[in-house]
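Only one structure is covered here, and it is reproduced in the block below.
Removed: one protein chain of the complex. Kept in place: all other protein chains.
Take a look at subunit A:
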Amino acid sequence: MAAPFTTKGNSIENLIEIKGARHAYQTASGPLPVLDGLDVAVPSGTFAAVVGPSGCGKSTLTRLVAGLMKPDEGEVWLHGERVTGPRKTVGMAFQNPVLLEWRTILDNVILPLEIVAPTMPRKDRIARAMELLDMVGLTGFEGKRPSELSGGMRQRASLCRSIVHKPEVLILDEPFGALDAFTREDLWQTMRDLRAAEPFTAVLITHDLRESVFLGDQVIVLSGRPARTQYVMDVDLPADRTLDVLFTPKAADMLHVLRDQIKIAQGRDVEGQA
């Protein structure tokens, strides 16, 4: 299922690789296993969408990749290096855009550069941020406060912030989950355009199967908690796909397979076999 792991220093096929991750959170009522044999392999420059039932450990997966926590067992590798802690080559965006209310949109986007590139001149930081804001259609809003923007615009700014420092790995934890359906589709297209222009490898956590097919090069289905990799689907659609692609029979077939897999993950029978 996962591509064979390549050793450090060699040509790296998989930029992100998680092998056999197991993890349990310690709670008052004993250990709560959340991951039980998670395997993920994301080739460089591609987009992996991860779907699964609610509470199955998808967010734990993002924290593993970001180096914010270590699994009890198993390995996490980024770019041929074992992940042991946070690294500057990661960008994150969440369902909540978590913009800093006291900063302008421009200064919000610049924030990661202040950590990652402390010596970068402000003029260059602004130029980089403006380039991204232009790409997501926020030119003219750089001087506004987050509270003056709509939910969709805030999420666009949050996406800019997550990639402003040119991360190798972009981790998206349901970034479109709280948006209305039309705004969400707009942002899918924005994400597709950013992908074409920027060099990141992405992991997208989502509850939306159409989103996973539209944005993903592969869709990884996780089982119910504790999560293991249940199913991996390669999305064989053109890279410059439009929303229309979701209405083709091919996409419909993929969505159908994914839906059945989610039902299995939820512990329910596939429809018709009650």
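Convention: a residue touches a chain if its C-beta (ideal position, glycine included) is under 8 Å from a C-beta of that chain, and two chains touch if they have at least 3 such contacts; residues count from 1.
Quick note on the criterion: contacts and distances are computed from a predicted model.
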Name the absent chain by its UniProt protein name; which of "MoaD/ThiS family protein", "Bicarbonate transport system permease protein CmpB", "CoA transferase" or "3-isopropylmalate dehydratase large subunit" is it? "Bicarbonate transport system permease protein CmpB"
Full-complex contact with the absent chain, from A:G74, A:P112, A:G152 or A:G216: A:P112
Across A:V98, A:A181 or A:L243, the one contacting the chain not displayed is A:V98
Given the contact definition stated above, which residue among A:G85, A:P121 or A:G140 touches the chain not shown here? A:G85
Spell out, residue by residue, where the missing chain touches subunit A. 63, 66-68, 85-88, 90-92, 94, 96, 98, 100-102, 111-112, 114-116, 145, 147, 161, 165, 171
